[in-house]
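Some chains have been omitted; the remaining ones sit where they do in the full complex.
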């Protein structure tokens, strides 16, 4: 059987570049086209020096985009993605949208956090692209809206505990630490190295857009509204997220109960690793040893005195939070092994 | 009038080195001796290359320590400090203890977090060395126990709001981010550069020792027990702390009310700066622009939807969290201007 | 006697901001105006968060610049500085130009490295602003052209050895490592944090503009042409330069001869420190312990087998390479102690 032909729209950003990297190495993918208006005609390796020797592809303007492909990955900003989703909805191509346009089921919520929805008629066609929650729906989907990076890192540690009703549904605080690549390839004074280097900056103490998808997904699991106060911080790091999630433990849950909830929920989820060692330096999750991989490492600590639990969750925001997750969804949509082209350990030390 | 003769016990660590730096530049201090057993006979500049050209001092063993001095700064680990406090309690010297030995008033709490107290008879003689809370007591004190670095960064943003009863007394979460210098000059695999670089590591998700002094001080202000869940993280940074404190806002407090509480509490506290700009990159506090200074920058953001408040507090842990705070206490104890020898802006960019 | 009134033209960049920081703390300076077209009307602390609490100054457009001042510091890019130099040449103000416009005595050399000189008639009025070489001329100068940062770090270790004819005049290689603040406050993709972080990038392997001033100054000392091959690299660092200078040792010079040459040349130069310890970690110069100071640390190692010498030279490019050097020149021009307002140790660890 021949490989799947895929195209990447909006391929000149970090999300597109990362996706291209994984696609080039995937045994069942053949990259047909990558689009960029600004860099049309230029080599992909100009923006992605890591790919020297791996591709001769050049960016094409979107007007030259072919539609007889097996899958299209959309890496544009939100709002700009919707027209392409509409266009490919009419073709046989599977659509993996990495923008935020189809993550929220409710157009009013979308309007509150973004703007009026540009293609509301397609909202109920999309599956939220977090395989650990929606593996079966993704397998049958034509349109998958990949989960946001911060959302991925916050939903994964919370979902099993909310499902098991081990933690209190209110007062949840997610304090996230994220690297600079999260802003993408566009720059301003806030990303200027002398200003950004060594900073630890709470750039959006509340109201971050990913809050909407976090609450949507967790509320669905709970069967009742879950509210999460989320505060991300840019820290000195390029790739990676550590989300520290603080929640109340109303009952008498012990380590073993938490373990059981996680194990049960994530059986069959190869990219979730539970990390909780006794004594080693890396006894809790952190992004450092998983940078460059599709893993989500999850750990926790119970504070019995204060009856709270501290969850720690680490991902590489460009892989499990973006390009890798998209490939993982693609694998499921095509009946491939979920791990195909993604199964690789990180580096240590890095 | 002649300068005050001071000595630094346990001067070979980062706390001692930082204190020495500020003492050498202070217009009313003359450094008489610095002690270290391990480095006895060696030049201070061997460990502190920044001081080349500023001092010829060498470390002396503690047995050579002179007692006819005006003030002694104790920079040993906890437990090791108590014997020196006892010794100098009998002399005319003012004692500034930078260890944890006399921060807690209650010997049982000390025993819970550290070990049996080595000098309980002196516990009620010590003043907690956080000038913004205890300025007047410090002025008259013979023994000041300087506040811990994380404690300083967490107490300062909370104290005014607890005093004004603007925030709920329960469910307070302090999620701190701290640089590597916090561990001091002693090293192991966890501080080995390849392992520590680029990490974001929740090394003590709950039960950190500074919790005790935070709760002691805030409970005293509230007049009732305050519980703070504190989770520090080592991040890629040498100096500096950012504490993000999450609390509930039970009432209808607006920005102006919070401002008023802070302004009123910190009038006359030159080292606390309230930071809350509308649009600039540095609209919230962060350590980067205050590294090398004694400032504590405090800011906040109200999340009206979730009825919570996010407080942000930044210090240089080696200055306001250690050596600078000790000098500030020394100034007060001697009737000097609180700012003497400490009034200096940070660097930008750094 | 009243303080000197000074103004800073082009104050919104890193050079201007650094100069402002030192000027605000200088006991004999009063900052009259700071100019910026782009940020006119805005507070200086908007761009310099480190100065909160230290100044209420706002930027003024250059058309509002007063000319009855004692000294003017010009922090514009090259070419843009010349008109201001011309303008203030007619007033009583001393002029300290931090741009490159008046560093080169020869207008053809200037034309080769920059463009046609905009004010050639003033070229022979300017003194090259490196106090360690031209202290006496600077004292009597009306116009001082501050040395470039890389040039400062390369001239200082070489000058004494060239004067003493200890090293060969040809084949000198200066391999410099420099922090990101060197590019100034303007940004593009090359300074975008994800691209710049962790890089070690030879952005200009040969032909760097500072080569011209290096060769001018060293040739004047030698009395014959000196050629220096200079290759700067951006590394992961915000402030700081380490220049490693490789030269041949034609004779039988020993450590003591090199020492003697340096000691003799730099007697009376308080900001040059010779660094050469036997065993300590900081036995060679490096920028880390002098960041935030006006020091230039110089060290060396003789390779007897290959008959070469390796010189190492460290400065903070924003202080000794820019704002601090300008203040040092100002002090000399006004008959003040060269160290005034600049005498301060660095921080350790930083």
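As written, the chain order gives the labels A, B and C, with residue 1 at the start of each chain.
The rule we apply is simple: a contact is a pair of C-beta atoms (placed from the backbone, for glycine too) under 8 Å apart; a residue touches a chain by one contact, two chains touch by 3 or more.
Because the structure is a prediction, the values reported are computed rather than measured.
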Overall copies of the shared sequence [whole complex; 3 in view]: 4
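One rule holds for everything that comes next: only the chains that are shown with their structure count from here on.
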Per Cα centroids, the chain farthest from subunit C: A
Identity of the most central chain, Cα criterion: B
Centre distance in Å when subunit A and subunit B are each reduced to the mean of their C-alpha atoms: 39
Whole-Å gap between the CA centroids of subunit A and subunit C: 46
Geometric centre distance via CA averages, subunit C-subunit B, whole Å: 36
Shared-contact residues (touching 2 or more other chains) in subunit C: 14, 181, 238
Interface residues, subunit B side, partner subunit A - complex: 171, 173, 175, 177, 189-190, 194-195, 197-202, 205-207, 227, 229, 231, 233, 235-237, 240, 242, 244, 246, 248, 281, 284, 286-288, 301, 303, 305-306, 308, 310, 312, 349-350
Complex contacts: residues of subunit A adjacent to subunit C: 14, 179-181, 183, 185, 187-189, 191-194, 196-198, 236, 238
Subunit C to subunit B touching residues, read off their complex: 14, 17-18, 21, 24-25, 46, 48-54, 181, 238-239, 270, 273, 275, 277, 280, 282, 289-293, 295, 297, 318, 344-350
